[in-house]
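For this depiction, one protein chain was excluded, whereas all remaining protein chains were kept in their positions.
Moving on to subunit A:
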């Protein structure tokens, strides 16, 4: 059942973003920025966390979930350490995803060559 939910919710989020892309011709980079910022807002309003609990990977795999994680990190750090948490929590919560992408990406730049232009 959680697979079906992940498929449908994740699919719907992607299809909605596809509508946005087709109508506005926004570049992928802008789309990602919008999604992450929207994710932090949805997290701050308190919608995303219960939604993610229900939808599982369908909500955490899209970049909206990444934004939600960012805010969640800030919130937890504020609860724990007070004001300094607003400077601390974001990077802490997003560290795994960003580090993995940077480290694997860097290693990949040694292993792979760019495609030759035809």
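Worth a mention:
Assume a contact is a pair of C-beta atoms (placed from the backbone, for glycine too) under 8 Å apart; a residue touches a chain by one contact, two chains touch by 3 or more; residues count from 1.
Note that contacts and distances are computed from a predicted model.
In the listed set "ABC transporter ATP-binding protein", "Putative transcriptional regulator", "Tryptophan synthase beta chain" or "Stage V sporulation protein AC", the entry agreeing with the UniProt name of the missing subunit chain is "Stage V sporulation protein AC". Residues of subunit A that touch the chain left out of the display are 2-3, 6-15, 17-22, 28-29, 31-33, 35-37, 40-41, 43-44, 56-58, 60-67, 70-71, 73-75, 77-79, 82-83, 85-87, 89-91, 94, 96-98, 100-102, 104-115.
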